[in-house]
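Since the structure comes first, as structure tokens, the remarks are kept for the end.
Only a part of the assembly is drawn; its chains keep their places, and the rest are absent.
Chain nomenclature is as follows: A and B, assigned in order of appearance, with residue numbering initiated at 1 for each chain independently.
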């Protein structure tokens, strides 16, 4: 059995518990069906992350069957869960962690409305204040990329680097979101589906009122700095 | 610790319990996600109101972490919950209580269909009897207003003063509702989303039959006076 020093073991265990529990938020918010969707979280202070096993029912997820990987996406042998295959999107998560050191969590779903925008390859325009608060502008579209090599990860990183948005709509595929930790990335996954739905419905009814860039900037800056309870972090 | 006389303490406690529990109705009716949305209630007979803390999960809300504020939106130091920041919409709630003495409850959500009408800046036409009953006519649109000063509160008050509707769609933002108490304002928040959805769906299918003003007036008058159980109040 692979053994880490006890501080690192505690950090890994905390991320296992977080990542396992956060999958429940995907279900509760209607973002996933069957075994689709996945959450991962970086282990603070180590080149490791924790991710869901592939094709396992949501009811069967538990901290001890989450899978520990290095930043190349290789399973760490001899750790709990390592006898299973990790999520088929593991390579994309690993690529993000390797190339965006500020990212502590990654989420992928096929939530319906966000995926609908992705099927048209159309960014979601920023026309409501909740979207300005959370994403600071439109939700961008990433390239079409086939699963199985680094092309999904590269598409995510190229689209989101230097962008305010923590969500990208991968063309013909669905949303990937990032955050400073797994919870923050899950929040972005919940919010991107909500704004995708609201803006879709709005536009079905007629032309939208644009939000001025100045208003978007002001809302984004305030929300990132003022909202929430200070001791728990600015956004959570 | 701030201490009020026991009658006022009881009144405050009752509002804390009400406001805390009513947030559950926002969740149950699908009006909010994550930590979005807020309910407040005026303390009868005092220049005080109780509101949700900012950015706290719905599962963690309890009477003792609701926050007591004066009518300028300042937290009353030394009361339960006062170590936290109140909802970032507190200034808007306070403005309404200062300027509409008949209002005992205020609710704000980003519910999807109501927010969709708001993103177009379009009032919801009164074409169904349930809407005539509850709102007595169309749901009006309020101005676009940036968070952080009195402009949201002013927009709500200017739009709803002298209007039958207890709901306003703040442009590019979402619905605010008022009521004689917090429960009544939550009911309006539930109903405005329902009529926003029904009328949206109706109009996607073709032209709507208008309701005659005379029919609207008759329905509104009857509902405000006859519906429900007399001892529990005409509307609740």
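Here, a residue touches a chain if its C-beta (ideal position, glycine included) is under 8 Å from a C-beta of that chain, and two chains touch if they have at least 3 such contacts.
Not measured: the values here are computed from a predicted model.
A.B. asks: For this file, in which 2 copies are placed, how many copies does the full complex count?
C.D. replies: 4
Assume only the chains that are shown with their structure count from here on.
A.B. asks: Note the rotational component of the Cα superposition from chain A to chain B, reported as an angle of 0 to 180 degrees in steps of 5.
C.D. replies: In short, 90 degrees.
A.B. asks: Could you pull out which chain B residues touch chain A in their complex?
C.D. replies: Answer in residue numbers: 33-36, 53-56, 84-85, 88, 110, 112-113, 115-122, 144, 146-148, 171-174, 200, 203-204.
A.B. asks: List the residues on chain A that touch chain B in their complex, please.
C.D. replies: 29, 127-130, 187, 190-191, 194, 197-199, 201-202, 204-209, 211, 215, 218-219, 222, 226-230, 232, 235-236
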